[in-house]
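Note that this complex is displayed minus one protein chain, with the remaining chains in position.
The first chain written gets the first letter, and so on, giving A, B, C and D; residue counts start at 1 in each chain.
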Amino acid sequence: GAYGATSHGRRVDFSGTVHFTAMGPLTGSYAALGIPIVQGTETAAYLINKAGGILGKKLVVDPVDTKGDPADAATALAEEVALNHPAAIIGPITLEIHGVEPIFTRDKILDGWNGGTPAFDHNTNKYLWRCNPSDSQQGVAMAGYAMLKGYKRAAMLFTSAAASQSFEPLIRSSYARLGGKIVATKSIQAGLPSYSSTVEAIVKAHPQVVFTQLTPPTASAVFKNLESLGALNAFRWVGTTFMAGTTVVRAIGPSVSKAHMVSFIGSTALSGAATLFRSTYRKVNHHAVESGANFAYDCTIDFALAMAKAKSFTSTKVIKAIDQVSNPPGITVTTYAQGLKLLKKGKKINYTGVSGPMNFNRFHNVIGGWSVVRAKGTAKGLVSVIQTISPTQITKFISGKL
Amino acid sequence: MPPESLRGSPGSNGSVASGPTLTVENLTVGYGGTPVVQEVSIRAKPGELTAIVGPNGAGKSTLLKGIVGVLRTTGGRVLLGADDITNVVPESLVRRGISYVPQLSNVFPSLSVRENLEMGWYIHHGDGRERIDQLCSMFPDLRSSLRRPARTLSGGQRMMLALARGLMLDPQVLVLDEPTAGLAPKVVDEVWGHVLEIKAAGPAVLVVEQNTRRSLGDANWAYVLTNGRNNLEGPGPELLEDKDLIQLYIGGG
Amino acid sequence: MIQYTVTVCTVGAITAILVLGVNVSWGWVGQIDLAYYAYVAIGAYAAMVLELPRAHPSPTTPNSYILGLHWPFIPSVLVATAVGAAAALVVGTIALRRLRGDYIAIITACTALMLTAVTSVDNHLLGGYIGVYGLAEPLNTALHLGPTGYSYFYLGLCIFCLLLAYLVLERIYKSPFGRSLRAVRENDTAAAAFGRNLFWLRLRGYALGGAVGAFGGALFANYLLAWNPASWSLTEVTLLIAGVVVGGQANSRGVIIGSVLIESALPQISQLFPLLTSNSTIGPSIASILGAGGIIVMLRFRPGGILRERRAIDRTGGPESLVPHVPAVSFARPTTATGVAVGTSSEVERDA
Amino acid sequence: MLGVGFGLVTASIVALSTVAMSLQFSVTRTINFAHGELMTVGAYAAYVVAKSTSDLPLQALAAMAAGAVLGWVLNVALFQPFVRRHATKLVIFVLSVAASFIIQNVLEIGFGGSYVDYQAGSTNAYNVGPFQWTEMDIVTMVVAVVVLVGLHLTIRRTKFGKAQRAVADDVLLARTTGVGAQRIIALTWILDGAIAGLAGMLLAAQVGSFTPTLGFGYLLVIFSAAIVGGIGQMYGAMLGALVIGLVMEVSAVYINPSYKESMAFLILVAVLLFRPQGIVTALSESNVQ
Partner (left out) sequence: MHDGAPAPLLEVRGLRKHFGGVKAVDGCDFEVRAGEMVGLIGPNGAGKSTVVELLSGLLKPDAGTVLFDGRAIQGLPPHRIFAAGLSRCFQLAKPWPRLSVLENLLIAIPPEGKDTIWRALLTPPSRVRAAERAARDRALAIAEQYRLYPLRNDYAYTLSGGQRRLLEFARIALTRPKLALLDEPMAGVNPVLQVEIERGIRNLVEDGTTVLLIEHNLGFVERICDRVIVMVEGRVAATGSLAELRDNPIVQDAYLGVVGAA
């Protein structure tokens, strides 16, 4: 970490270091999911250190590669814990959580998890905090949105067992509760050059909307197939957060994506926070923000604030402070520096990050609103918000009302 | 029935052209551990049959492999005429006129018999069709099997194919490792006849044989190799007189 | 630090067991078996579904596993081992009956991939891609050890199992059965001509490997307390195979050393270049490159592995009466050398 | 029917790569698990060139060059030194997997682990009989056929081809008949790399965006095609690729598409059970044995 240790031109004197572990698959086929975790954490660390570190200590981020494998993750984490005694872990993703959960629980280390599986919707592990909304909330939001738009027939198309297993049952049940009908469900293997038969089957089922999560090459192939079938306009697409990522948008083609697809991202931050995040991210990582990095970023800052609040790195104490810095009531803060200043003044704060309000429920799951976004249609593949769905709406959707 | 001259190039017929002599001086060869062949010296003159005999495992095949560049030598020299060809790679030695028929793995099993023969013509242009035709009249068994993969040949047919491949060229030095092993008596006679004929036409013929009696009988010069070293040498028929030698290597027949 | 050492040793012991299993099919039978990790996974899954209670207490996804028998540890591990052997018998019956060498490699790789597809796509069977989890520490219901004490206990258990596996396999290797396997590996036609039932021998060897794999897998799952499809892939089996090759095929002690080198020493190479590997973007890649490069380098210096396969060696100089009476005809090598330098000699018999 | 059409495109790409692999295998008798990376490298080379020019032949050339260079390097730096020391099959296996890891990670360092976009050729669609293909699809199939026929002629009709097979049988014996075995082997690797690189570029154009694991993910499909067809058999590889490509595409209509690849493997198992030497070998050698 070569984070400039200056703030307003003066040197910050750190009285030692504190380590955060950023873990996830950094190599192999899931690397695209793990690398943003590390980069988001490092972006946060840069800003935290610029603001004087945590309790006077410099925050050091240790990237740990899990290779997407719980077994590798377990040994790698054991090594990391022994060598660096991290105060918190950011990550990993769903794939490895069951391998590392026993370790951080045993060693009483805070974990800011980045997985979506609904299996943890009712989490009772006090060290585990999920910083991104569960897939289940997203599923409900997607189903509700489609019904609001008046789409009563839907299909689902997912690559990878992971996405389909977590989203499929959720969307299906929420959609049914709201009165919609799922007419086709397809799960396809990522990365093949063509999916014509699958696409054809979906077109034949005549849905009005298709819920989806696809890897970029798959998305690209699927849309090509759709185009050659002349069925681009047959229905609209509602995608998960993943589909709002720039690579996916570019793979589909920004203008095609703009015309046919909306996707869901965690409710937008106040614009100041997002701009700071984006520019710092670019400075630290030398490229544009990758999807998913925002959660790791928010999580890191939230934990850091909680440590500042608890005046301790001891996890049992920090846990008690997390709610106090992230949930209302309190003054909304969007950066670490802001929060720190208010905490020093003895104010109650409510951190709201780039991924929206970081409000944890009693199961340590963050509950937030959702933004519906659409591609801008420019070559960079950026998206813009067209609508928002509030937490109250989600609650309504869950009870079967629109 | 006996085929026409085996020397294809016109002009060389009849006249005993004297090609280069193959000279091996103090050659040391092995497989990485203690050298199997140590400081062996032999000489094979053009127009002569030079035989190497010796017990199994004496290092005869190893010596030949050292000469033709299949094994790297660690001491001594090999000369072709005046040229030093020590450790020259085998693919260039063929072009210098050394033709070698190994004892084991001497055919390309998955190539057809015809392709095996064509491989013997590899360094020339074309496919050596006429030459193949000549050799097939020498080994009629091969003609009927030209299109079969060599792996389906019988033991003796394999040896014939290996020999025929070695004879595709007009070599200056012909190196044969046990050319008659596994051949029927009639074929042995024929093959041996050809070998004598070839040598008479000019090239140096260096042959390793377990059919000791016969090879010594016909050899202009012969070497006895034991334990990887030169043991004895002399004109073949003379060696046959040596009672001790008979006792040790040839058996009292 | 001690806790870390315990972790490393436990995983090391389990890996060593796994490597001993790979060594059976790769080293003894000479088969390129890429499905090996599937047997590890089968053992792990089998142990888990035997030990776990049927329903997992999670309200949103009421995970239930096909068996969920809530068995105790020891019978679960034993049955898991048997299941691994049975699975290997099934795959072996298909793959070994008529196929050879490289074909088996591909077939087994495909089998492993199909199994991964099935387990990760169908979430009613074994929990889909999330896998099975939520196991209580085995045997600790009776032992009541604290976290540290328990980790020592489990380490001890794994080392005991490793020793057991080692002794059993050594015994088999030296037996006529082991020798027959090697004969089949070296030249199957000749082995058949000398009365060996090729298919049956190969199959039994293969199942033995599968059983050891499943045994190791069961121990592994009980250590991790979780298992999912992401934990078994070509990468995993390759590392085990690298252990076998680096250590010395078919030499049990060698392969254990090899596995220790691969699993523990190799990752340390990257510690030697902290500047390169600490970078979060390229660091992990560089670490992987160093790891893979390390394997290549090790093989470069010892292509035959650290320890050679043990040949039956006779060291008696031989009784006096046996000394050849005609030295000139004997085959004794010119000077000394009865040991041969493998890998340097220029000609290795190819199968015609 | 559309499925069949796409199957044909997939099959062309798989066939190219399979034939390249099969050629290299039959000459050197080593399975190269880094074969997928030859494709990946080709894809990245095309991607890099595409940044500065949209000229398709140039991109193809770059892909082939990159693949060829990598093939050559693999041979010289990795396989030859070990083959010379009589490394066993198992050692070679480990080596090639290690090489595959290294290349993937080098690419990851160079291009990042996430997807890069690659758009090549036009997506104008045409109806050809019952099929519907884009221009790029048609280009892909034509290129595949041309390359495969050319390769076949080279191998059957030239001395190079015969020498290759001789080297495959017995390197030492081949050398004593005057074959520069090292050269033949090096050329084979280069050819393998060039064709695989081309296949990688075509694949990348089909999938539109890719990561460093592009080729690795295809490895087993390619091996399966090679085996279904009969390893080392040129037409066999083509036939195998066709079978695998069509099965993957058409089976998806009837079963859970997640099992697409598994279907291909099931076909493989079935073929091997009944024709252990693959379809084509079984046909051509039935009169011999």
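Here is the rule we use: a residue touches a chain if its C-beta (ideal position, glycine included) is under 8 Å from a C-beta of that chain, and two chains touch if they have at least 3 such contacts.
None of the values given here were measured: they were computed from a predicted structure.
A.B. asks: Among B:47, B:75, B:156 or B:217, which one touches the chain that has been omitted from the display?
C.D. replies: Candidates B:47, B:75, B:156 or B:217; residue touching the omitted chain: B:156.
A.B. asks: Per the definition of touch given earlier, which of B:84, B:189 or B:238 contacts the omitted chain?
C.D. replies: Going through B:84, B:189 or B:238 one by one, B:189 is the residue touching the chain not shown.
A.B. asks: Looking at the full complex, which residue from B:23, B:38 or B:61 touches the chain that isn't shown here?
C.D. replies: Considering the complete complex, B:61 is the one touching the chain left out.
A.B. asks: Determine and list the chain C residues touching the chain excluded from the picture.
C.D. replies: Chain C touches the missing chain through residues 168, 171-172, 174-180, 182-183, 186-187, 189-198, 204, 208, 309, 311-314, 318, 322, 324, 329-333, 338-340, 342, 345, 347-349, 352.
A.B. asks: Even though one chain is hidden, which residues of chain B still touch it in the full complex?
C.D. replies: Touching the chain left out of view, chain B contributes residues 31, 54-57, 61-62, 103-104, 141, 145, 148, 152-158, 160, 178, 181-190, 210, 212-213, 248-251, 253.
By definition in this document, only the chains that are shown with their structure count from here on.
A.B. asks: Would you kindly tell me how far, in whole Å, the mean C-alpha position of chain D lies from that of chain A?
C.D. replies: 38
A.B. asks: Among all residues of chain A, which ones touch two or more of the remaining chains?
C.D. replies: 26-28, 35, 161, 187, 189
A.B. asks: Give the residues of chain D that touch two or more other chains, as numbers and ranges in rising order.
C.D. replies: Chain D, residues with two or more chain partners: 105, 108, 112-113, 170, 172, 256, 258-259, 261.
A.B. asks: Can you tell me which positions in chain D touch chain A when the two form their complex?
C.D. replies: Touch list, chain D to chain A: 2-3, 5-6, 9-10, 13, 105, 108, 112-115, 117, 123, 125, 132-134, 203, 206-211, 213-214, 217, 248-250, 252-253, 256-261.
A.B. asks: Would you mind writing out the residues of chain B in touch with chain D in their complex?
C.D. replies: 68, 70, 89-91, 93-95, 100, 102, 105-111, 115, 118-120, 122-123, 148-149, 152, 165
A.B. asks: Write out the stretch or stretches of chain A touching chain D in their complex.
C.D. replies: 26-29, 31-32, 35, 161, 164, 186-189, 191-198, 200-201, 215-218, 220-221, 224-225, 227-229, 247, 250-251, 287, 290
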